[in-house]
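Pasting in a structure now, in C-alpha cells, and then I'll have a few things to ask.
Just one protein chain is left out here, and the rest sit where they should.
When the chains are written out, they are named A and B in that same order, and each has its own residue count from 1.
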Amino acid sequence: MANTIIGSSIIIDGEISGDEDLVIQGTVKGRISLKESLYVESSGIVEADIDTQNVEIAGRVTGNIVASDKVELKADCRVIGDIKSPRILIADGAAFKGNVDMDIKD
Amino acid sequence: MSVNLKMFLKKTIIGPSILINGRLSGEEDLTVRGRVEGEVALSRRLIVDKTGIVKANVSVKHAIISGVVVGNITATDCVELTPGGRMVGDIAAPRVIIVEGASFRGRVHMGDAQTLREARERLGTKPAATSQTSASARFSSSSSLSPISRPPSVPRLILRSTPIPLTQKPIPRPLNTMANVPPSPPSPPEDIPPTDALPMDDDDEFSGDKPLPPEPPAFMEANQKKVVLKKKK
Partner (left out) sequence: MLQNEPINIIRKGITIRGSLSGGGDLVVEGQVEGLVDLKNHLTIETTGKVQADIRAEQLTINGEASGNIDASSRVAINASALVSGDIRAPRIVIENGAIFNGSIEMDVKLPDDI
C-alpha cells in the first residue's frame, strides 16, 4: 500500500525522490525518481522525467519514462514521451506517442 | 474502487522515505512524514509528523508541527508546536501555541492585540477548554503556578526606587523587539486576515479572549518610594 499520496489539488514543481510507492492524483512538474512503484491516477498530471521500478499510468504524463521492471499504460491514459523498460503494457483505449525501448540485449 | 476512495479523502501524505525539492501548493491537508524542501503554499493544514522535515518557507492556514521545520511560516489561522516539535524560523500567525516539550527559535508575530481580541470576540469563542492542545498546555503550565517550595529563611525581596546595575549585564537586546530585529523574510502581514473568512472545517475555535484586565488606578505613582511589599501568609 502506498505511503505517499499527492492529492488532486496539489501542485508540485520540483523533484521527488524516495524509496516507496507514490500515488499521484494531482500535478507534478519536474522530475520523479523512485525505487518502487509510481501510480499516476486518472486525475494525475505529470510533466516530468520518470525513473522508477514500476509505473502505472491512468492519467496524463508528458516526459520520458525509464522503469527497471514494468510500465503499464491503462485505458484512457495519455502519455507523450519515450518509454524504456523490459516490460511494457498498453491497454485498449490508451493514448501514447513516443518511442518504446524494451532494452533487448543482443 | 480504492482509487475513488482516496480521492474523497482529499489528503496528501508524503511518506517517510520521500524527498520533495521544489515548490508545493494545494488546497488540501498535507501530512509530511518525509522531507520537503523549497516552498509550501497551502490553503488548508500542514501537518509535520514526528519523522517529517520541512525546510521551506511555508504559507498555510494552520500548521501542526511534531517534527522539524526550518524556515518561516505564515499562517492565516494558527501554528502549533506539539511535544517534540522543533522549529527554527519566524512565525506570523494570529494564534501560536507552543507546548511543553516543543522547542523553537525565531520571531513570533501575532499582530496587534486589540485587533486580535476583536477578531476573537467577533467569532464569539470562549477560552477553549474543549481544545485538546489548550487543555494539555494548561495542564502543563498549572504545575508552574504552584509556588516554588523553599525554606522560610529565603531572603526577602529588596525593593529600590532607582535603577541599580545588575550583577550580570542587563539583557543586551532592544526593548522594542519587532522594530529592531534584523529583517528576514517574510515580513509578517500587518493586517492579520480576518480569521473567520475561512471555512471553519477543523478545530478552529479560538480561545483566551478574556476582556482586557482593568487598568490599576495610578494614584499610587507619586508615592512609589513608600510602597511596601505585602506578605501573604
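By definition in this document, contacts are C-beta pairs under 8 Å (C-beta built on N, C-alpha and C of every residue); 3 or more make two chains touch, one makes a residue touch a chain.
All values derive from a computational prediction rather than experimental measurement.
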item: Touch partners, limited to displayed chains, of the chain removed from view; value: B
item: Subunit B residues that touch the omitted chain in the full complex; value: 53, 55, 68, 70, 86-88, 95-100, 103-111, 113, 116-117, 120, 127-128, 131, 133-134, 137-138, 140-141, 144-150, 152, 154-164, 166, 168, 170-171, 173-175, 177-178, 181, 206-210, 213-221, 224, 227, 229-233
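One rule holds in what follows: only the chains that are shown with their structure count from here on.
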item: Cα-centroid distance, subunit A relative to subunit B, in whole angstrom; value: 41
item: Residue ranges of subunit B in contact with subunit A within the complex; value: 3, 6-7, 9-28, 30, 33-34, 38
item: Residues on subunit A engaged by subunit B in the complex (per definition of touch); value: 2-23, 25-26, 30, 41-43, 58
